[in-house]
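A single protein chain has been omitted from the complex, and every remaining protein chain is retained in its original position.
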Amino acid sequence: MSSSSSARRSRPGLIWVATLIVAFVVVGALYVSGAGVRIVESLYPPPAVTDQGADTRELYNVVFLIAAVIFLLVEGLLVWTIIAYRRKPTDTELPPQTHGNSVAEIIWTVIPTLIVAFLFVISWQTLNKVDTVTATAETKIRAVAGQFQWEFDYMPPTYDPLAKEPVAPLYVEYAPTGAEGGLHIPTGRTIQLYLTSPDVIHAFYVPQFLFKRDVVPGRINAFAFNVQADQAGQTFRGQCAELCGIGHKDMLFDVHAMEGAAFDAWLADKVAQASATPAPPPSGGPAPSGGPAPSGGAAGPGTELAETAQNIAFTTTELTAPANSPITIKFDNQDAGTPHNIKIFKDSIGGQVVFDGKIFPGVATETYDVGPLAAGTYPFECFVHQNMTGTLTVQ
Amino acid sequence: MTTDSTALIPVADTTPEGDHRYGGLDHDVSGGISAPVLGMLLFITSEVMFFSGLFAAYFNVRANVAIWPPIKPDTIPPEQYHVDMLPFVLPATIVLIISSFTCQWAIWSIRRGDHTRFVRAIAVTAVLGAVFLVTQCIDYWMLGQEQVTLSSGTFGTTYFTLTGFHMAHVFGGVVMLSVVLYRGMLGQFTAKHHDAAEAASLYWHFVDVVWIFLFSLLYLFPGKTV
Partner (left out) sequence: MATTTLTPAASSYRSGLYDWVTTTDHKKIGIMYVINSFIFFFVGGVLALAVRSELAFPGMQILTPLGYNESFTMHATFMIFLFVIPMLAGFGNYVVPLQIGAPDMAFPRINALSLWMLPLAGILLLSGFLTGGTAAAGWTSYAPLSEDHALAATGAGQDLWIVALILIGTSSILGAVNFLVTIFKMRAPGMTLFRMPIMVWTVLVTSVLVLMATPVITSALIMLFIDRNYGGAFFDPRVGGDPILYQNVFWFYSHPAVYVMILPAMGMISEILPVFSRKPLFGYKAFIFATAAIGALGFSVWAHHMFTTGAVYLPFFSLMTFLIAVPTGVKMFNWIFTMWRGQLMFKTPLLFAFGFLSMFLIGGINGAFSASVPVDFALHDTYWVVAHLHYVLFGGSVFGIMAGFYYWFPKMTGRMMNETLGKVQFVIMFIGFNMTFFPMHELGLAGMPRRIADYSSTAGWNDLNLVATIGGFLIALSMLPFLWNIFLSLRSGKPAGDDPWEGNTLEWATSSPPPAYNFDRLPDIRSERPLFDARHPSIAPVSDH
């Protein structure tokens, strides 16, 4: 053996020791400063608020640990190899021309196979706990994903999506976000969510559930979950996670967890309110709107405008009205089953709101009582389909 | 294919001419399948995969529903979609199967060096292929008269897509056979060198096999009458 190779034999040794010391110092510093914890946290999903999410997070612990160990070992080996085996000026002879090593190759085939088999088995076990539908759900809710808004239908316990006779929902929530709107659910009970869409594929995703499920038109996906009891009073954010068009970024929803009895009271209240308000007539005729009584005591005779929504578009995009005169808009929604509204802004869409009309599905007509407005240009949109826009010019 | 030869080749440093023992050309010194024929077999593999995608769609559509063929809308009493193998499709099928035999006869002839029979057999094959195309077109027209088209729901879409792409492939095959016929009439093929004819015949057999599958699926096992 030439002298260069004996010198080589001690060089890797020194580098080996140096690397270990550096690694020890770095890991120690990370631990002591809490930065290490922060790094690990950033590679973790949020804490789960459902039982199923908690099962998933426990599985994640194992997967993450194995991944981290493999990463540190292999990446470490790689970095070390690069550093330790640089060609030196003394390397004039070829290094040993090793073509392979059967023992090593068998080991690094068998052990990874065992590791992935283990990961598969524990994943499958967790899957059976997480991905379930139940025949005995205490609360059944249907989430309707349309372009570009979520709607939540609270169904009676008899609801079966495959039944021939359609079951009417007890209460329909059209506003997907906000303290009043969104998806209200009871803690400590098994909830079954049914997912349906009339148009394109969407996805129901709540990060804190560590769960999502696609909403596919033409089929009804269902899954059951339980929100943990200590989450009562909390709100979780949800968002559509499957590209569904130009409004995909806007399809947010809120999930409000309520203690069981509080949920029952809330739902009963909503059901009572819904039956007290007469349903909008199918066409024509002024109908009671959500605002104050029209015309009474206001200055001037009042102006009635007409607007129609058809094929996800306003038929009139330019409305005009005189200033300081009470404005009502008779809004005819011609799109069967599709919710629309008119939302009027002061200066620009997304800015200060002047009037937020009730969202309702077609085919139906609502009369919006906008009230008198000062002279100006007011852009409006349909909140559900924000490509539907227009301008109300008041002069 | 190049054999696993362990015969030592002399070190080439002093040989001025270089080594020309490359395989793959028509005159394949190492023996085995020729490059054009191998190329056609691989291409046919890709075509099989293309049809697999279409067949997968058909099976998926058919498996998803309880009633197949589906009921035609607005029919009183309710009537299912159907396609009839008489008067045109069954004869067309027989014609296509016969054309595979004539095609193979052509290949056997040219392998023996029999130019005359080769040309005749290829001509007959091409004509039979054209007859198949014409009868299919008539059948399409007749279905159109019954308002069964590409946009007739899942039935019409899958039926016309499958048979339509098959027809396109038959058309390609007829073109290929015509080129081979033309070259054969010019005397460009010999018993030893006729790769284009071999390749075209492989393609033609493939087209026929696909039709046998399609015919069986769409006409012999078309679903249940309810």
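Here the chain labels run A and B in written order, and each chain numbers its own residues starting at 1.
Criterion: a contact is a pair of C-beta atoms (placed from the backbone, for glycine too) under 8 Å apart; a residue touches a chain by one contact, two chains touch by 3 or more.
Being a predicted model, the structure only gives us computed values, none of them experimental.
Asker: Tell me the shown chains the invisible chain touches, ordered by label.
Answerer: Result for the missing chain's touching partners among shown chains: A, B.
Asker: Out of A:Asp153, A:Glu173, A:Glu242 or A:Asp332, which is the one that touches the chain we can't see?
Answerer: A:Glu242
Asker: Give the residue, chosen from A:Thr56, A:Asn333 or A:Thr367, that touches the chain omitted from the document.
Answerer: The one listed residue touching the chain not shown is A:Thr56.
Asker: Among A:Thr19, A:Ser123 or A:Gln228, which residue is in contact with the omitted chain in the full complex?
Answerer: Going through A:Thr19, A:Ser123 or A:Gln228 one by one, A:Ser123 is the residue touching the chain not shown.
Asker: If the hidden chain were put back, which residues of subunit A would touch it?
Answerer: 42-46, 55-56, 59-60, 63-64, 67, 70-71, 74-75, 77-79, 81-82, 85-88, 91, 94-101, 104-105, 108-109, 112-113, 116-117, 119-120, 123-124, 126-127, 130-131, 147, 199-201, 203, 205, 207-208, 210-214, 216-219, 221, 223, 237, 239-249, 252, 311-312, 385, 387
Asker: Can you name the residues of subunit B that touch the chain not displayed here?
Answerer: 1-2, 4-5, 8-9, 11-13, 15, 18-19, 21-24, 28, 32, 35, 38-39, 42-43, 45-47, 49-54, 56-57, 60-61, 64-65, 70, 150-151, 153-154, 156-158, 161, 165
Keep this in mind: only the chains that are shown with their structure count from here on.
Asker: Using the average of all C-alpha atoms in each chain as its centre, how far is it in Å between subunit A and subunit B?
Answerer: Chain centroid spacing, subunit A to subunit B, equals 49 Å.
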